[in-house]
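One structure is given below, encoded as C-alpha cells.
Missing here: one protein chain of the complex. Every other protein chain is in place.
What follows is chain A.
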Amino acid sequence: MTHIRTLSSGTTTLEPAPAVAPAAARARPAVEFRSVVKRYGAFTAVHELDFSIEAGTLVTLLGPSGCGKTTTLRMIAGLEQASSGTILIGGENVTARSAAERDVSMVFQSYALFPHMTILDNVAYGLTVGGMAKRAALEAARDKLALVGLAGLEGRLPSELSGGQQQRVAVARAIVLEPRVLLFDEPLSNLDAKMRRQVREDIRQLQQTLKLTVVYVTHDQEEALAVSDRIIVMAGGKIAQDGTPRDLYQRPASRFIADFIGDANIVPALLEGRDGALGRVRVGMATLTLPHRDLADGPVELAVRPNAIRLTPGHDAGQDANADAAGGLPGRVHFAAYLGDHMEYEVAVALGGREVMLFARTPDVDAPLSVGDAVSVGFVPRGVTIVPP
C-alpha cells in the first residue's frame, strides 16, 4: 500500500505552506478533468466535462441546484466514481482510486464533524488514521486549531460549538493533512447572513496565506464573485462559462449567465452597424453605443443591470416618444418599493410591439416615483451588454 500523502511533521506557522508537492508537479494543474461523464442510470448528471485548475488558486463551481457542480466536486474527492473520462490530481491519474487514496480533503456542507470525538480528536483523525503517532498528531491538530482561532476549545464536543466555530473546525480538520486540493461544498449555507460574510473572508484569507488550491462549490453568485480567482458556471451538467469574476459580470457568454451573475433585464434590441469594437444598438426608439462582441447585425438581446436604468419623471405616455431628447423610452411605474438606501421599481415599457417589465434600482429615495407615474426610461451604457440571442 503506498502512501500518497506527504505529511510534513506538524509544522504550523502562518508562513506559506511547506511545498506540498515537488516543483515539477507544481507546474502541472492541480486538478484536471478530461471528458469526464457521470451517469446515474439513464440520467446524465455531468456531460463530457473538461477543465483544469491551477495550483494556488481558488476556483468556484457555480450554478443553480441540479447543475452537476456538487457531483463534480465529489468526483474530485473520489466520493463518486466517474462513468467515463479521466481525472488527474497533480498530474497523477486518480480516476480509479478511492477517496481514501486521493490527496484531497473536503469541508462538508454539514461540516460532518464526528459527534463522539472532541474537536481536537476530530482534527487529529486524518493524521492518526494515516499512521502518525498520536502525540505528534494531537500537536499538529492543536496548532491548526490555533490557526483558525479556536485555541482553548480543544476539549469541546462539536455540539458545544456555534455554527461558525464548527465550520472552522471542519476547515482545520481538512487543512491539517496539507492536501494538494482543498474542497468546499457550500460551506456557508448553514450560517446566518452576517456570519457568511465573515467566514468567506476568512476562507479567502487562509487560502491566500497558505497558497492553497481550493475548489469551492456554491449556488450563491455574490459569494462566488467575492471569493474566487476564477468561476466555472455550470448549467445542466455542462460548463456554461469559465472565467474571472469580472469576465462573467461584464462579458456574459449567454443570457443565462447575464441573468445568473447579478440581476439583469433581458431586452430585445437590434444591432444596426459598427465602428471598430463598438456597435450601434437600437432599443425601441433609443440608440446606444456598445461593444458589439463580434455578433452579426440583426436582432440581439441586451442585458441591462437594474442600476443602469435611469428613470426621469414627467414623461407623458400620450406624447410621441421620439420627442424625448435623452433617447429615453416612455414607460409607466408598475410597482415601487422603498428599501432604506434605495428604491426598487418595476416599469412597464412597450418594446417591439409588446409590453416588457423592467426592474430598476435607483439611489434616489427622497423623491420617489409612485405607481402609475409616467416616466422616461434611459440606459447607462456601462451597465448594459449585448448577449448572444
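The rule is simple: contacts are C-beta pairs under 8 Å (C-beta built on N, C-alpha and C of every residue); 3 or more make two chains touch, one makes a residue touch a chain; residues count from 1.
To be clear about the criterion, contacts and distances are computed from a predicted model.
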item: Undepicted complex member, UniProt protein name, chosen from "Circularly permuted type 2 ATP-grasp protein", "ABC transporter permease subunit", "RagB/SusD family nutrient uptake outer membrane protein" or "Glycine cleavage system H protein"; value: "ABC transporter permease subunit"
item: Of A:31, A:89 or A:113, the residue in touch with the unshown chain; value: A:113
item: Residue among A:30, A:89 or A:104 touching the omitted chain; value: A:104
item: Sole residue of A:37, A:88, A:136 or A:157 that reaches the chain not shown, by the stated touch rule; value: A:157
item: Missing-partner contacts on chain A, residue numbers; value: 1-2, 5, 77-79, 81, 96-100, 102, 104-106, 108-116, 125-126, 129-130, 157-166, 173-174, 177, 183, 190-192, 195
